[in-house]
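There's a structure below that I have some questions on.
The complex appears here without one of its protein chains, the remainder shown in place.
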């Protein structure tokens, strides 16, 4: 319930991360670590699928801002999919909706990255 | 969460009842009423699929004994399927496993009634 | 020191004596036992035991004006301990009837299974009752 795990799909020029569990400081940090690992391998574009994350906290959300920041620094793209509404609303309150697009399905998010 | 509903499938010579919700006195009573309605129409054999019932209480369970009793009186059959373990264990503690067979799937329960 | 440690593993709930609230207590126990890594079968047993104890507390144990039932959890290393307390008029614990398991169906369908079920599905059960109320303390090992 308070556990967190990430599964990864490496695609052509982007990576899909699927989270499972609570996006708190630990969960956020796990996402940030995975993104940085793949950035070192040369990836710049990421989709995060939150389908299995039914809660987050503001500390986790702040780490997502850091993640966004590092991706924008290398002119990459970050897309979210399958968020519960409160994740989308938190991003909106934090003023991130101009930087992150949120899609209903992973497929839509992947298509947007490919464009 | 504390609500209860039943959906019904009328088959050749038996009826499948699918419960949804808490099998307490109200839930148990709703099952008993449905069974009696169909017994009045001439049915004697019943499958109850508990897939969507994740809790019960002993009052609900006692009403299931009454239901079993009326079915046995007309020499009918009662089969359960898709129970969580505690429903099966409660039936066992109440000494009902000699009268009610419990199956993993509705299909198995239906096949057993057809025999 | 010991009391301090216990506080750090204690979760206390108080609910009104009202239909449906037993489910709220059961769901809390579900989340706590998931949190402690209990297996599904044992979680279902804990939930049912709490439902039975709460219903008894609501029905028989809450004639007092307050009408509040307490459900306290202690998360131990190897077990979860649940205590359900009411402030009702109590009962004579030695007089709890047992259903003869070989009795005909008609007899089985009479009520009075709650406490028997609790004994069967929990590992330790201790009932204390007086004219000031009833306390049922039950544990489940991991």
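Should a chain be cited, it is by its letter among A, B and C, assigned in written order, with residues numbered from 1 in that chain.
Definition applied: a residue touches a chain if its C-beta (ideal position, glycine included) is under 8 Å from a C-beta of that chain, and two chains touch if they have at least 3 such contacts.
Being a predicted model, the structure only gives us computed values, none of them experimental.
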**Message:** Even though one chain is hidden, which residues of subunit C still touch it in the full complex?
**Reply:** 4, 7-18, 20-21, 23-24, 27-28, 31-32, 35, 65-68
**Request:** Would you write out the residues of subunit A that touch the absent chain, in ascending order?
**Result:** 1-2, 22, 55-59, 61-63, 65-66, 68-69, 72, 84-86, 89-90, 93-96, 99
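Please note the rule applied: only the chains that are shown with their structure count from here on.
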**Request:** Give, as an integer number of Å, the spacing between the C-alpha centres of subunit C and subunit B.
**Result:** 26
**Prompt:** Of all residues in subunit B, which are in touch with two or more distinct other chains?
**Reply:** none
